[in-house]
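Below is a slice of the complex: some chains, not all, each in place.
As written, the chains take the letters A, B and C, and residue 1 is the first residue of each chain.
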Amino acid sequence: MTFDERYFAVGRLDRLSYGRSLIHRLDPRVKVVATLLFLITVISFPPHEIVALLPFFLFPVLLLTLGGIPAGFILRKIVFVSPFALTIGIFNPVLDTRTVTVIAGLPISAGWLSFLSILLKFVLTTGAALLLVATTSFPGICHALRRLGFPPLFVSQLLFLYRYLFVLAEEAMRMTRARDMRTFGRRGLGVAVFVRLVGVLFLRTVDRAERIYGAMLSRGFRGDIPMLRKFRISFGDLAFLAAATILLGAFKFYPVTEGIGRLAQGVWP
Amino acid sequence: MSHHIIDFADVHFRYPDGTEALRGIRFRITHGESVGIVGANGAGKSTLLQHLNGCLLPTQGTVTIGDLALTARTRREIHKKVGIVFQNPDDQLFMPTVFDDVAFGPLNLGLDEARVRERVDTALAMVNGLSLRDKPPHHLSAGQKSAVAIASVMAMEPDILAMDEPAATLDPRSRRLLISLLKGFTHSKIIASHDLDLILDVCRRCIVIGEGRVVADGPSEEILTKRELLEANNLELPLSLQKR
Amino acid sequence: MHMADALLSPAVGTTLWAGSVAVGGYASKKLGSRLDDRLIPLMGVLGAFIFASQMINFTIPGTGSSGHLGGGMILAILLGSHAAFLVMASVLIVQALFFADGGLLALGCNVWNLGFYPCFLVYPLIYKPWVGDGKNPGRILVASVVSVVAALQLGAFSVVLETLASGKSELPFNAFVLLMQPIHLAIGIVEGVVTAGVIAYVHGARPELIESMTASRPLGPRVSFRKIMITFGICVIVTGGFLSWFASTHPDGLEWSIEKVTGKGELPEAEEGIAAVLKGIQQKTAFLPDYNFRPPESEPKTKEVSSDWPGIDSGTSTAGIVGGVIVLAMVGFIGAGIRFFRRGGPAR
């Protein structure tokens, strides 16, 4: 099992962020801020809200299509991480059985409404996080964090984490592989060997940190990671942020869906 | 002895990111053969070797070891037969001391203590590593690690031996020692390496891999003297055949 | 035990974000003032190590299932409170972004639950005093198990509080606690044993390593009383603020845990204000005047359905359904259209 399989194609997600689409080229800061606004707005709807959430799907769809991100891939990742929210949410229909409304003779309980609402919010929020990485790249997000005032120390070590994530995971994977090749049946798979494996990996990691530090020093490192990439907020970036804010506001404060529904009912009674 | 036969039938392998590392590998190795695998960086040698014991499973085609087709199910059976030495010895040494590491395989085979100790000593002696017995692997030099990794596989007495760049970090004497060790190993063996001189010494047959395909397959003396074939694959004549 | 955005309300999310950012800023400042710059690669690489160690699994005796290492406690032991907290926050950021494990808003909660407790509470107050000079394997074992269990219990309990305070789940308090705590007790014991094993191994193999880390560790071997008080202070303020806010939205005290949460007072006052203003504007500008938009206050239905309810009558719900179908169709259409133009366009 490769690292990618274990963590459900992290490498692929990372690779998507090397794209050069319109969305990819937006300033990372703008995307981070817009994503946070989006999340807060979605989350701020009351527990039983459903219809008002639907227009928000416009955002992920725009990012997916304009950014050239495969929708199926993102969806599968969302499903992959859903168990916790589902487990907690599924109690709602059981515990809250008040009938709220009757649609076509079917009584709809409040619990089902709130469960569905959790599901929608889950898809929207999880999708937003994944799409942020897929269209911004992790280093881009790190730069944004730094410009947004996160301590340089924190951001630098975050970049190291990203860089060595793949290296160390592959290393761990190959160590496990070596162990599994020399274990037959259950022996050797227990905690005792595991603890040593992790211990060895830890020691190697620390040694590696030493060597990396040496390599950094020999290239003039003085406590600060310089970056050549400079981000300038362009008119396009501001326009994107403004448009996103206005749309989010509209979706939040006007019952768009219901309005359209009534409009449609008015037209086709 | 049909169980020492290795058969690759139209084996394809694609990495999760879409890299087509193997694109239709086909060969058959019979009992007692010694085969060298050569090719450019990124040609697919390591990927191929990892198919020998099911570390990777083909995305298309079949690998047969002895009379078992390689699948997720038969993997464990096959692990007992094939010993692989990986390119990076650090991947292979995971126990706190050299002794524990070499003993790990035999212990898991269920041998008793005396037998295990005997095997460990024999295997370490083979690679001239008896003095490293009680050292922790992360305190070894690169070449010492390689030697121990080889010992830890030899201690399992595999039917089929596969090695990926076994000599890259060894000093010339240890390399010679490895060559004689390999010559003395009478079962089937497969060795992937850029060290064409080693291949020429140890392997009677040589397979050239290029972009995931078998480009040439034949007696080493023949293949490794074809300058154009070699150069087309980022290789060159073995150094001992080059005039200075 | 990662909180998900979908279970969270903005108030809870932002409160814990604020708490985590404050602690993170404090930790960075502490580290920065005595920064040994070799800590930067070390912290980063150890963050990666946490992920890598999770690639290695083991079989839990007797159950046949497999487990792996968690994170926070072992980092705290090896790096000290401040650095460990920052590394844990980074690990959680990567999990939120790459694995969509937990969400971005829930990040504040997760950093708090999985970083703050082990690093700033359990490590200095439980682990350090118990483990003593760290030379006795028995003490390491006991201290690790107790610490990991304590950290996980605190974290799990916080998840319960945060979820309930957000009011998205109908789970009663008792049931939720019964669901979360025992599971995490089991996990904690296994993880504690594993943590102890790793620490003991590292200590045996490279004693100077742990010692040197201890030496450069900002929180020295003697935990000062002042620091404990500060830590506790922050903790009390955040939890207290959090609980009082919670209490104010659920005025009937403990009854909320037994009766169903009726989802009252979801939005903070300010947003109500904005909403009210906007509604006023809407009425004044007579936007779509012919269509009867739901004015929540004007339709108080029965008593049990509180004012916050979407005021559903069959008319609005059919409008909602029709509208929903149309909105989704429109979104799909927009997506398909863009796809079409991108394919056919000059870009490819």
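Heads up, the rule we're going with is that a residue touches a chain if its C-beta (ideal position, glycine included) is under 8 Å from a C-beta of that chain, and two chains touch if they have at least 3 such contacts.
In this text the structure is predicted, and so the values were computed from the model without any measurement.
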Formula for the entire assembly, written in the chain labels shown: A x1, B x2, C x1
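In this text, only the chains that are shown with their structure count from here on.
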Chain-level touch network, classified as line, ring, star, complete or other: complete
Comparison of A-C and B-C (more C-beta pairs in contact): A-C
Chain at the geometric heart of the assembly (C-alpha centres): A
Centroid distance [mean C-alpha coordinates] between chain B and chain A, Å: 41
Inter-centroid spacing, chain C versus chain B (mean Cα positions, whole Å): 47
For chain A paired with chain C, centre-to-centre distance based on mean C-alpha positions, whole Å: 15
Per-residue multi-chain contacts in chain B, two or more chains: 96
Residues of chain C engaged with two or more neighbouring chains: 201, 205
Residue ranges of chain C touching chain B (in the complex, touch as defined): 201, 205
Parts of chain B lying in touch with chain C, wherever the complex brings them together: 96, 136
Partner chain A, residues of chain C touching it in the complex: 1-2, 4-10, 13-14, 24-25, 28-29, 31-32, 35, 37-49, 51-53, 55-61, 69, 78, 86-87, 89-91, 93-94, 96-101, 103-105, 163, 167-172, 175, 193-194, 197-198, 201-202, 205-206, 209, 260, 263, 266-267, 271, 274-275, 278-279, 282, 287-288, 290-294, 304-305, 308-310, 312-314, 316-324, 326-328, 331-332, 334-335, 338-339, 342
